[in-house]
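Here is chain A:
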Amino acid sequence: MKRLVLLMVIVFLSSLLITTVATAGDTVTFTIPLPLTGSKAKFGEIEKRSYEIALEEINAAGGIKGKKVKLVFEDSQGKPEISRAIAEKIIDVKKQPVIFGEYSSSCSKAIAAVAEERKVPYLVVTGAADNITQQNYRYVFRMNPSVSYYTSGLRSFLKEVVKPRTIAIIHESTDFGTKGAEGMVKDAKRIGMKVVLKEKYESGAVDFKPILSKVKSKRPDVIYMVSYVMDAALLMRQIKELRIDAKLFAGGAAGFAIPEFIENAKDASEYVVTATLWSPMVAYPGAKDFAEKYKSRHGKYPSYHGAEAYSALYVIKDALERAKSWSSEDIRKALKETNIVTAFGPIKFEDREGYQNQNFMDTLVLQVIDGKHETIWPLKYATRKYVYPIPRWRDRR
Partner candidate 1 sequence: MTPLLEIKRVSRFFGGLAAVMDVSFNVNKGEIVGLIGPNGAGKTTLFNVINGFYKPSRGDILFKGQRISGLKPHRICRLGIARTFQVVKPLQRMTVLDNVVASAFLRSDSKREAVKKAEEILEFTGLSSEKDKISKGLPLGMRKRLEIARALATEPELLLLDESFAGLNPTELVQSIEVIKKIKERGITILIIEHHMKVIMSISDRVVVLNYGEKIAEGTPEEVSRDPLVIEAYLGEAPAA
Partner candidate 2 sequence: MDAVAIEVFLQTLISGLLLGGLYALIGIGMTLIMGVMKIINLAHGELMMVAMYMAYWLFVLFHIDPYISVFIVAPVMFFFGMAIQRFLINPVLRVESILPENQVILTVGIGMVLANLATLFFTSDYRSTPVKYASDAWYLSDYWRDSPIELSLSVPWTVSFTISVVITVALWFFLTKTDTGKSIRATAQDLEAAMLMGVNVERMRLVTFGLGAALVGAAGCLFIPIYYLYPALGGRFTLIAFVITILGGLGSTVGAIIGGLILGVFESMTATYVGMGWAPVGRFLIFIAALIFLPGGVASLLRSRRLGK
């Protein structure tokens, strides 16, 4: 037994020590924590594939400052303490001067705390909880808008086109859903809508019909839903089933903005609008290229999470190229001065409205028209004219 234990300890320790220092020789290695197993694995996977596409492009173009880039993905399983372990490993064992990656807000928070303490810059790529960039952290930067800002585009669409008087809000009970719903309540006040119903549910529910019957009885002009993944599709399918007619069905990004939404909701998804951070057809440089590349490899367009991950590597590249040295402090300074346009949109880290190092950007509105997500708002990015008013269920064929 002792021998066995000893052997195991040796193997374990050596496997930790052999890992190379991040910037040895003419390659630079980045370790990226992502949830690759468990319930959040889907998004970890999208991001991983997107990082890989960016990686190939960057290496084909000569790497970063002449160094080849290598990426190592570590599975955080969506557990904060494992994310933290990976972050500690990145800082301590791999001596990597900057961290980026992770998907969920809770894991991003765990890493942000470590990064700030250890004074290593951390670029949050997809974690959307407001409070990540409200902590006066100096070393934490965020590319994606916080969840409260996801709907700025949708708000102006509602105000200028739909002009609704009442709205019903259904949202998942996660932080993402709750904050999204609260954002809409504020928006509603601003544009003079009355919130007739606000209900939450636990994501993954099978049957939404009870709550939808209640929505139906309130006859709202707009039904706004903040849902992840397949809940969105189930909601629309069951709305169709119950023939709930509203002036507009609107989604708050996430589950409504991914290709699976149309696949699963089928004709029930038609004319549904959704806020989103990005779409494959958006006019940012490189967006379309990336989307097509992703589609040709993996069969469907990526969600905005993919674009975020893809662009994150470019943001890092940009910062490393501008940094005086590859010390954490210099990289932090370089990140702070970031001002580039990526496939995901313009990136600039600002301190305002209670946020620090936060990227603010216009969000888009998509509508499903003829079974495809089309950008309809703001008009300058529109790929197709919006359809409004939408037909009643009874009249659809």
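As a selection rule, all candidates are chains of the complex that A comes from, given by their letters.
Going forward, a contact is a pair of C-beta atoms (placed from the backbone, for glycine too) under 8 Å apart; a residue touches a chain by one contact, two chains touch by 3 or more; residues count from 1.
In this text the structure is predicted, and so the values were computed from the model without any measurement.
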Options 1 or 2: the chain contacting chain A in this complex: 2
Contact footprint of candidate 2 on chain A as seen in their complex: 37-39, 41-42, 44-45, 173, 199-202, 204-211, 213-214, 216-217, 229-230, 233-234, 236-238, 240-243, 260, 263-268
